[in-house]
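Structure in structure tokens, see below.
What you see is the complex with one protein chain gone and the rest in place.
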Amino acid sequence: MRPQELKMLWYKYWLETRGGFVLAMAVLITTAAAGVLYFPAAVRGGMHDLALHHHANAAARGFAIYVREEVFEKLALLWAMLSVMLGTGGLLKEKLLGTAPFLLSLPVGRRQAIAVRCGVSMMQCGCLALGAYGAVPAAALLVGQSYGLGLALRYAGILLAAGVAFVVYGILISTAMEGTAWPAIIGATTVFLLLIVPEAVKGIVRLAPLAVLAGESYSHGGVMPWAGMAISSVAAAAMLGLALWVVKWQDF
Amino acid sequence: MNQFAIQTHALTKSYGRAEAVRSLNLEVPDGSICGFLGKNGAGKSTTIKMLLGICWPTSGAGTVLGASIRDARASLEARRRIGFVSEDKRLYHYMSVGQMICFTRSFYPRWRDALEQQLLRQFQLPLERKTGQLSKGMRTKLALLLALCRGADLLILDEPTEGLDPVAVEEVLQLLARAAADGATIFFSSHQIAEVEQIADRVAIIDDGRMLLQESLDDLKERYRRIQLLFDREAPWKPLDVRGIAAARAEGPAVSLLASGNIDEIVAAARSLDPVSLEVAQVNLKEIFLECVRRN
Partner (left out) sequence: MTIVLLFFKPNPSAPAPIYLQLMNQVKHAVEVGALKSGDQLPGIRNLAESLVVNPNTVAKAYRELEHEGVIDLRHGAGAFVKSRSAAGGKVLAAMPLVTGLVDRLKSRGLSEDEVRRLFEAALIQQEETARRR
């Protein structure tokens, strides 16, 4: 593939997904800002009832811990769900929309198309992670607190590395499943369950994927979640391989 | 150079138990304009999709511009020299006409700028308009522009005049004539028999996934005859056992035969029935098509 062709394919997928991307970014930044702006209220709530209130519990231990346990964890969950949704929309969706024959009549391989689509999705999800976590230090200034940008971005890096599997999961679902909205809905639902169910079950919390995404091990002792990041990368590679193999044999 | 721009052998496509295309042997000689006729659901689009590598054949083989349609890499290289208009002509609704052109041209080094400018004017396509907001006719015109400007050696067009008014249809046929004069081979499907007759020099008729007939249009017209017999009594009709009778119908004192060749023997056999009148007339493609499809 010539560089110019590659560029145009990127351009196409960017145009196709930018609406969803902007929306997802807005949701994440709003969530981040809202979480941070709630901090003073959480602190005040903590004065009254320290033991009952989960927010207050974290807030009482300081802004940094509040951000880590209350804001980043929610952002990680949301990010994973939105990433899957952004990743859906491959060739089967184009088949439904009637544009797949046009694309495939160009000198573009199916696997090239999927690979570029996956690349665009990864870039977008990376930007989402940086945007969402980067909004935290900015919002912190509004409530008279401070949070290091470098630290926030380090958590964003962990999220991205540990969450890359979710991005590719979206690609895989939309490669295997026909539909315009269903792949996104099913993808987001399965991710939600995958992240929430282990949280609810006591005892395996430290192994829970959400804890890995939120960088819990880094918070408690500065250890990067290498295992989680490695598992995620391997899973992402495997799912991408599967998607590329599936798409080779499909009819459009 | 290959003798045929498109050639398939026993090409078959099944969806579950249903066979959309059955053992199709299609031949489109280099430099010809071949019309691909068939009813809705006859298998035209499925055939075309297989030629372009959009669908995989269930069995059989084929080459397009010398590249095997089962070889994804070779097929991709061949597509650099193929212009295509798909059946539903949908394009990226989020791109403007200008963006759509910019996107497509990047894949074709031989893109024809002068033709692009001419067609933009001729079709009055609004560069800024999103393709999702174009009328069906406009979309078809844009899809044609995107196919014709590729400077392709082979044009594969699935109903390229669908949704166009008669003036635009004539313009499109003229563009096809020009592309052919420039050396392109054209394979197009259509429901409009008249336009196939006007521009094609070869015709392939498909029905229920089977190829009923494919040959040069001139040969076809020179081969086929309608023979009408009139009697002064109830037609003494018994099936004539002569090669070449494609269809026969009797009603009252009249018998109508469609012969696909071997006219002399048929006429001789018909004379032996002692009709009061025997007329032999030439037929047009529409009659041949209808008769072929009816018989199948």
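Every chain is named by a letter (A and B) in the order it is written, and numbering of its residues begins at 1.
FYI, a residue touches a chain if its C-beta (ideal position, glycine included) is under 8 Å from a C-beta of that chain, and two chains touch if they have at least 3 such contacts.
The shown structure was predicted, so the numbers you read here are calculated from the model rather than taken from an experiment.
The shown chains contacted by the absent chain are B, with contact judged over the whole complex. Only one of B:Ala200, B:Ile245, B:Leu258 or B:Cys292 touches the chain withheld from this view, namely B:Ala200.
Here the missing chain is touched by one residue of B:Leu213, B:Val267 or B:Val293, and it is B:Val267.
Within the full complex, the residue among B:Leu11, B:Ile33, B:Met95 or B:Leu155 touching the omitted chain is B:Ile33. Check B:Ala177, B:Leu230 or B:Leu273 against the missing chain and you find that the one touching it is B:Ala177. Residue B:Leu217 is the one among B:Leu217, B:Ile245, B:Leu258 or B:Cys292 that touches the chain not shown. Residues 31-33, 170, 173-174, 177-178, 180-181, 193-195, 197-201, 217-218, 221-222, 263-264, 267-268, 279-286 are the ones on chain B that touch the missing chain.
By definition in this document, only the chains that are shown with their structure count from here on.
Computed from the mean C-alpha positions, the centre of chain A lies at a distance of 49 Å from the centre of chain B.
Remark: chain B residues 49, 52-56, 72-73, 76-77, 79-80, 82, 84, 86-88, 90-95, 99, 102-104, 106-107, 143 touch chain A in the complex. Within the complex formed with chain B, the residues of chain A that make contact are 4-5, 7-8, 11-12, 15-16, 19, 97-102, 104-110, 248-249, 251-252.
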